[in-house]
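Sharing a structure, written as structure tokens. Questions coming.
A single protein chain has been omitted; all remaining protein chains appear in their positions.
Here the chain labels run A and B in written order, and each chain numbers its own residues starting at 1.
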Amino acid sequence: MALPAEKIEAFEPRITAFVCNWCTYTGADLAGTSRLQMDPNVRIIRLPCTGRIDPLFVIKAFERGADGVIVSGCHPADCHYTSGNYHARRRFAVFNEILGFLGVEPERLTFSWVSASEGQKWREVVNDATARARRLGPFDAFRALAGRSA
Amino acid sequence: MARIGVFVCHCGENIGRTVDCARVAEELGKLPGVAHAIDYKYMCSDPGQALIKQAIAEKKLTGVVVAACSPHMHEKTFRRACGSAGLNPFLCEMANVREHCSWIHEDRDAATDKAVDLARFIVEKVKRNVPLETIRIPVTKRALVIGGGIAGIQAALDLADGGAEVILVEKEPSIGGHMSQLSETFPTLDCSQCILTPRMVEVYQHPNIKLMAYSEVAEVGGYIGNFDVKIRQKARYVDAANCNGCGACQKACIVRKVPSEFDEKLGKRTAIYVPFPQAVPNIPVIDRASCAYFKAKAKGVKKDACGKCKEACSKGAIDYEQADTFVTEKVGAIVVATGYTLYSIGKDQPEGLRGYGEYGYGTIPDVIDGLQFERLASASGPTAGKILRPSDGKEPKRIVFLQCVGSRDPAKGIEYCSKICCMYVAKHTMLYRHKVHDGQATVFYMDIRANGKGYDEFVRRAIEEDGARYVRGRVSRMYRDGETIKVQGFDTLSGEPVVIDADMVVLATAIRPQPGIEQLAQKLSASYDAHGFFNEAHPKLRPVETNTAGVYLAGACQAPRDIPDSVAMASAAAAKILGLFSKAELEREPTVAKVDAALCAGCFHCERVCPYGAITRIEVRDRKGNLVKIVAEVNPGVCQGCGTCQATCPSKSVELQGFTDEQIWSEINALLA
Partner (left out) sequence: MKELQELARTLLSSGTVGVVIGWEEGPRGARPAFITDAADSSRLIFDHRCTHNLATYLSPRRPHMARLGKAAIVVKGCDARAVAGLLRETQVKREDVVIIGVRCGGVAADPAGAKPLTAETVAERCPGCTAREPHLADHVVGEAQPEPPGAPTRDARIAELDAMSAPKRWAFWQAEFARCIRCNACREVCPMCFCERCVGDKTEPQWLESSPHPRGNFAWHVTRALHQAGRCVDCGECQRACPADIPLGLLNRKIAGIVADRFDYRATDDPTVPAPIGAFSMSDRQEFIL
């Protein structure tokens, strides 16, 4: 499925990130404050907590043309709301496996814990997710569901 | 039709250098529903805010999007500006085009495209924002302080002096905590009890403080301003109202060899006891497990059970039938000041920790810990202040102190520094030299962390004036050789192995949170770290708050703390609470969840996931009063707005205000331009 090298160059994947307000969003703020340069392909949507992040968001993002999705929040034991991330971890463990079973390439979806002090890690998550989506190419399979190809 | 105003900030050059702000404004201006789009050098400046206010009035805006820095920086600023211009503050949102865009990209086109996207998502979101009203909740102007050590005492006194009623709950028979056990305190060597006991008495006599010693918090319900706390008062078997503290019962007690907790098992106490002479309250308790009367009762002896204390009591205050009682108190704020316990090197360890096999798992006699040394050094201690080793009562002439036992040792499960040990070990060497003039103290250390006022000078004094010998390195093995303890280590400065013969060894063992702290944290819905210390809301800016509104921290329940730190935290927590109590009503952000009772099927998955117990069950009845169904309802005072309920709800019948499905859907839907 991987694209040939010259196409990888030209393709700019679109990646949607659903992040919690307290850890990842703040970590991404820190990456900014620290002027850490990263790929410009990720668009962040801010939620209060990973507990609020609904698998429906991920499906909808793919439907709207995302080539990759990032879900990110506080490390275990770090949740601003004490346990939202633990519930999210269960929810997305199942969701991730179901999507895989239905044939979505696992590289399309990135889950990560990024704390408010991990600006550097956020950059890695962004660059990794971008590189993986770039390798896989446009998520045409999903877009084809709508009868539309990128 | 929405009439959104978009305000793109240059942030001087911070955004403008990489993002073409004019193009962002221009592109956003083309979107349906956008009535006004401009860019400006500094949106957060007074003239910038004036532009927003003016546009709200002139263009009759129904929503505002400020594309600028992180909402964590200026969301409040812009919402306030909108509010003052008559637009509901919650109709204003920010697009983060600085931290998340201009600062992290160099390519001007790519950054500008991204900024347009980010602002576009927020425009779509704001189209679905609805006016929200700040939640106002009444405040009960009473505080609960959990723990009667120095932190709890200070918090209680500051609160009480500030006019608030305080309930101080202490699980031990007396307040005072670990500080009451200390002999002298660093870096001034003032007597610990001399500075503490007046405060203990003050607590006891303060008209605003209700002291509940020998009590524990059983349950916590409610929320900031309105907590309901159920407190278990453990049976003392002594009627506090009648007891005059004469001590006759203790003199009469036939069980005289119970290891004293206060003396760290180095001394003995009776079965009916007050932990120490200056105890507050000065009311004894019967330790049921040791008491001859209760032991006889448990064996089924009906007659002739001991009863000596009862006979001796002239006030008839002994009551063997007393039972635990529960009281429920309403409070508006809670200070957690549960303090610490010491790590022990034994074989049996809580999950995740390991003992010190190389030090014999605590089986070598005359290897004691820091608190035990405090009791030996204390004039009120079991040796009346003489430094005598426990095994044979001889005066140790060679004493070795080990720092970082457990602490900073990931192999034992504790990575952190216990903070106070460097200082109290220096103090111990001085106290030792002051009492054993011909004795030699040796200290094994990793680093000296003496970073408080007068602290480094204090350590220098221990070394230079009181002759403590400091060896940089860890001790790899300790074993017994006759009456001598062989302490085998490595001097990393000379690069040589060393073996030191010691008569006594004192371990500066790690500071750990009190056992049971996790259960308390769960009752309070507060979070704690991997070691069981409470998490502060922000490590720098909110050090004495927790993420649960209305719950504050003081002292070593949050991290290892010395006395000045604990006192400072306690006063800070008290100041926070007095601030809270200064208002008649509390204002809360209205970003809370709301259930649609018509759609809720009452499966209560939300109730299971809610970290705050904010979900209650309510009955829905038809006009005739017949029960139709039982559904969930969110208590907006308790809800903190995480939204876990909504993502869990199968039918999406609960909506988090400010982050509704409609709002998020619109953001996602805007992915494709």
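Criterion: a residue touches a chain if its C-beta (ideal position, glycine included) is under 8 Å from a C-beta of that chain, and two chains touch if they have at least 3 such contacts.
All of these numbers come straight from a predicted model, not from anything done at the bench.
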item	value
Neighbouring displayed chains - absent chain, whole complex	A, B
Residue touching the undisplayed chain, where the options are A:Tyr25, A:Tyr81 or A:Phe95	A:Phe95
Hidden partner chain, touching residue among B:His72, B:Lys523 or B:Lys652	B:Lys652
Residue among B:Phe401, B:Tyr424 or B:Trp665 touching the omitted chain	B:Trp665
Missing-chain contacts mapped onto subunit B	598-605, 608-609, 629-630, 648, 650-653, 661-662, 665-666, 669
Touch residues of subunit A, complete complex, unshown partner	1, 55-56, 59-60, 63, 76-77, 83, 86-87, 89-106, 110-113, 125, 128, 141, 144-147
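Simple rule for what comes next: only the chains that are shown with their structure count from here on.
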item	value
Geometric centre distance via CA averages, subunit B-subunit A, whole Å	33
Residues on subunit B engaged by subunit A in the complex (per definition of touch)	70-72, 96, 98-101, 103-107, 110-111, 113-114, 117-118, 121, 525-530, 535, 547-548, 591, 609, 611-612, 640-644, 646-648, 656, 659, 661, 664-665, 667-669, 671-672
Residue ranges of subunit A touching subunit B (in the complex, touch as defined)	14, 16, 25-26, 28-33, 35-38, 40, 43-49, 51-55, 57, 60-61, 64-66, 77-84, 87-88, 91, 123
